[in-house]
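Please see the structure below; I have some questions.
Right after this comes chain A.
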Amino acid sequence: MIWNWEFAAEALPILLRGFVNTLIATAVGTLIAVVLGLIIAVAIRGLPRWINWLIRLLVAFVRNTPLIMQLMFVYFIFAGIPGLVDIPALVVGFIVIGIHYSTYMSESYRAGIDAVPPGQHEAATALSLPPVRKFTAVVLPQALRATVPSLGNYAVAMFKDTPFLFAISVVELVTSAQQFGAAKFAYTEAFTLAGIIFLAASYPTSLLIQRMEKRLATY
Partner candidate 1 sequence: MPPTENIPSATGETAPSASATPAIEFKDVEKSFGKTTVLKDLNFSVAPGERVTLIGPSGSGKTTILRLVMTLEELTGGYIYIDGKPLTHTERDGKRVELPSKVTRSMTTRIGMVFQQFNLFPNMTVLENIIEAPVHVLGKSKAEASKEAKALLEKVGLAEKADEHPTRLSGGQQQRVAIARALAMSPEILLLDEVTSALDPELVGDVLAVLRDIAETTDITMLLVTHEMQFARDVSHRVMMFDGGQVLEEGPPDQIFNNPEHERTRSFLSSVL
Partner candidate 2 sequence: MTDNIQTLLNFLPQLWEGVQTTLILTVLGSIGAVVIALVLGLAMTSTHRWLRVPARIIVEFFRGTSLLVQLFWLFYVFPLLGVDLDPMVCGIGALALNYGAYSAEVVRSSIITVDKGQWEGAIALSLSPTRRMTRVIFPQAWALMIPSLATLLIQLLKGSAVVSFITLQDLTEKIDQLRQSTNDTYFSFTIGLIIYFVIAWLLQEFMNFLERRATARLGRRRPNSRTDRRATRRDAREALRQDRLNSRLRGAGAGPGSGNAGGGL
C-alpha cells in the first residue's frame, strides 16, 4: 500500500497552516488587484496619449511575463535594499501577485465600461450631469455589474497561482506539502492532500461565481 494514513493525518495540520498563508496571499492580492485594476482602467481614460501608451505597454509587459520571475525579481530587489530586507516574503508575494492580476482585472473593467450602451452616456448628457457624476453615477455602476463575475474568476485563478510563491520560499500550501514530503518521504500523502484542498476550495467558489454571473446578467 502506497498510501499511509498516519502520514496523512500528520500532514493535514501542517498543510492547513500553510493554507492560511495561501488564503492571506489570495485575499490581500485580490484587494490590491481590484483597486489597482480599477485605477488603471479609469486613469487610462483621462491621461495624455503618450502616458496612456506607456501604461498600456507596462500592463502588457506585466501580463505577458511569468509571475514566477516577477516574484523573484521583486524579492531579490527588496533583499538588496537595507530598509526592506526584513519584509516577509509573504508580503512580497501578495504585492506582486496583486499587481500581476491587476493587469487582468483592468482589462475586465475596461471591457465592462466599453459595453455600457451609448444611450446611457447620451441620456446622462441630456440630463446635463457633470462628467464625473456621469461616470460615477451612471456608467461605472453598470460597468461594475458586468465586471464582478470576471473579477471573481480572476480571484480564483489567483488562488491557484499562489503555489508560485514557492519561488520565494513562502510556506504556503504546496511549499508546506513539499517540505513535509521531503522530511518524511511522504510525497504521495502530502501532494494528494494539497490537491484535494485546492479542489475543495476552488470548485465550489467558481460554481458560486457562476451562479452570481447568471443572476447579474439579468436586470
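Here is how the candidates were picked: all candidates are chains of the complex that A comes from, given by their letters.
Keep this in mind: a residue touches a chain if its C-beta (ideal position, glycine included) is under 8 Å from a C-beta of that chain, and two chains touch if they have at least 3 such contacts; residues count from 1.
The model shown is predicted, which means the values in this text are computed figures rather than measured ones.
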item: Candidate from 1 or 2 that touches chain A, complex-wide; value: 2
item: Complex interface listing, chain A residues touching candidate 2; value: 2, 60-61, 64-70, 72-73, 76-77, 80, 104, 107-108, 110-112, 114-115, 117-118, 146, 149-157, 160-164, 166-167, 174, 177-178, 181, 187-188, 191-192, 194-196, 198-199, 202-203, 205-207, 209-210, 213-214, 217
